[in-house]
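Apart from one protein chain that is not included, each protein chain of the complex appears where it belongs.
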Amino acid sequence: MGQASEEKGAVIHRYKEWKRHGRKALLKPAMTKKGKWLRFIIFAILALAVLFIAFLGPVLAPYDPLATDYGASLSPPSPEHWFGTDNVGRDVLSRILYGAGNSFSLTFIMVAAVSVIGTLIGMVSGYFGGILDTIIMRFTDILLAFPDTVFAIAVVGMIGPGLLNTILALSLVWWTKYARLTRGLASVMRSKDFIIQAKFGGVKTPGILFRYILPNVLPQVVVTMTLDIGGMMLSLAGLSFLGLASQPPTPEWGYMLYEGKSYLQTAPWIMLFAGLAIFITVLVFNLLGDSLRDILDPKEE
Amino acid sequence: MIQYIAKRLVQLIAVLFGVTFLTFMITQAAPSDAAQMQYISMGTIPSEELLEQTREEMGLNDPVLVQYGRWLWNVLHGDLGTSTKFSESVLTQMSRKLPMTIELAAVSGVIMVLIAFPLGILSAVKKNKWIDYLIRFLSFFGISMPNFWLGLLLMYVFAVRLGWFHVVSTNDIAGIVLPVATLTIPMVCTYVRQIRAAVLEELNSNYVVGARSRGISERRIIFGHVLPNALLPIVTLIGLSVGHLLGGAAIIETLFSWQGIGNMVVEAIRVRDYPLIQGYVIWMAVIYVMVNLLVDIMYRLLDPQIRLRKKVD
């Protein structure tokens, strides 16, 4: 009796399982795929909107971001100044709009630079292997021995604060991430049939790297890049906040936070809006990167 | 195993050697050399001859590699030089402040694990249920927020307005809550997502499908098989998180006046205290590398499969 009921239970369970998984198997993929694309498109539109604002910032800004007005310093948000004014009476909205351009172009330049350099080194290292690979990887080991913020702080500390130095400092460690990523992919690929065939077919090494390997590592790289835009922006803002990056009076979001910190209580709008600008931008790009990964890298599902 | 540890130790020494070399070379990139800094810290403008004489005395005219060797020799003997800002040895400064940073990092690390683990597992187990969506959605908020901004908001609300905790961090509970929260929240959000991914991967593996079809209860599958296996990638994550904890501490410590080495190095940068910056970098790297070595060894101990796979290869 005991055995019979156990068997019966198992059968019912299996039936339930089949129902659950079977239904999922029938319905889920199509739904998910559509959902994934929908999600991606929504976030892509949001990201484009943010970019649009960033590049049209100077046109949209109601005031000169550098024009001071002592009489109107630290005035709260009003119809004239939607986001209020800062400690020397500059319009916070205009500074955020102009700052968008600065913060963005810097982040993009950095992400582009580190990903191109990192990917190239990674591909070469992974494809050729051998001693070159060992040297490059040991070098990244050394760089990775420093926690990234720590290294950036140290480099800025030595060569002196400033935007350019900060970018340099962050880039010095950041490329290793891309190098390791593409190196892993490339080293797997080099023994794949289609590569070997191409080699026999007389394709030269650069051709193999760029025509065969690059397209295969690109999706992963693009996903990482999108996610890094947020990460870079936060790192840059962090260093700006420590007073190590931007120079006044350049409008830049991280630096605005640094300036606004002293007015957290007396003029909270400076910090609030600059912080929100960073937060929203990073959020949008993180969501975009995540949805892109769901499409390009289905491993997780 | 012992062989593996020995091999890793040799690698570690090579990496640390590289770390010291890199640290030393960064100093060479600085616009002023040690001789100039010595005079600057005294507030004097030295003449060119005097400067040259001092350089000769300090051995700054020797080849860079000779200087590096000499410096490394001192470092290996525990002599990291004298801080120009605090007029005491870098070692004294570090040994006073390092425990504070380690305390902050350790408490944050433990709390991070205690929160991120259950949430990540829950999110994976309840995949595509409302709780999973909620956790994932909120985790995006956490990773998109500048941590100092979060810290200031927390400080303003919980210390200034409500008076529950302290603005200035001390070793007591009221003092440590806010810096720990500020350090932990973005990390929890990052790791929840990664733990979720790790657990999901296990859930989709063949043995789980097999176990399911054999009718083993979901609960037993998760607690008996999935979690122990998912532990492995998570251990690696914890190793990596040490870097975030140490690096993030610089900003958090400055914000909450926490007298750790993060706060110290920001001050050191302000006044161009090169020996102190060097000491900081080396110590951070050593700690980080050591922790990751320990993690690797733990990983090995936990997972006999890896060894097997290596042998098959």
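In this document, chain identifiers A and B correspond to the written order of the chains, with residue numbering beginning at 1 in each.
Please note the rule applied: a contact is a pair of C-beta atoms (placed from the backbone, for glycine too) under 8 Å apart; a residue touches a chain by one contact, two chains touch by 3 or more.
Just so we're on the same page, contacts and distances are computed from a predicted model.
Between the listed names "Peptide/nickel transport system substrate-binding protein", "L-serine deaminase", "Group 3/4 sigma-70 RNA polymerase sigma factor" or "histidine kinase", the UniProt record for the complex's undisplayed chain reads "Peptide/nickel transport system substrate-binding protein". In the whole complex the chain that is left out makes contact with A, B. For the chain missing from the display, the contacting residue among B:91, B:131 or B:235 is B:131, taking the whole complex into account. Check B:8, B:55, B:96 or B:300 against the missing chain and you find that the one touching it is B:96. Remark: the omitted chain is touched by one listed residue; of B:166, B:193 or B:244 this is B:166.
The residue touching the chain not shown here, chosen from A:68, A:187 or A:216, is A:68. Seen across the whole complex, the unshown chain contacts chain B at 31-32, 36, 39-40, 43-45, 86-88, 93, 96, 115, 118-119, 122, 126, 131, 134-135, 138, 141-142, 150, 153-163, 166-168, 181, 185, 188, 219, 254-257, 259, 267, 269-272.
Contacts to the hidden chain, counted on chain A, fall at residues 66-68, 70, 73-74, 76-77, 87-88, 160-161, 243, 246-249, 259, 261-269, 272.
Here is the rule we go by: only the chains that are shown with their structure count from here on.
The centroid of the Cα atoms in chain A and the matching centroid in chain B are 20 Å apart.
Contact residues on chain A toward chain B in their complex (touch as defined above): 9-10, 13-14, 17, 138-139, 141-143, 145-151, 153-161, 230, 234, 237-238, 241-244, 254, 257, 261, 264-265, 271, 275, 278-279, 282-283, 286-287, 290, 299-300. Remark: chain B residues 11, 14-16, 18-19, 22-23, 26-27, 29-31, 140-141, 143-149, 152, 156, 160, 197, 200-201, 212-213, 215, 242-244, 246-248, 250-251, 254, 265-266, 268-270, 272, 274, 277, 280-281, 284-285, 288-289 touch chain A in the complex.
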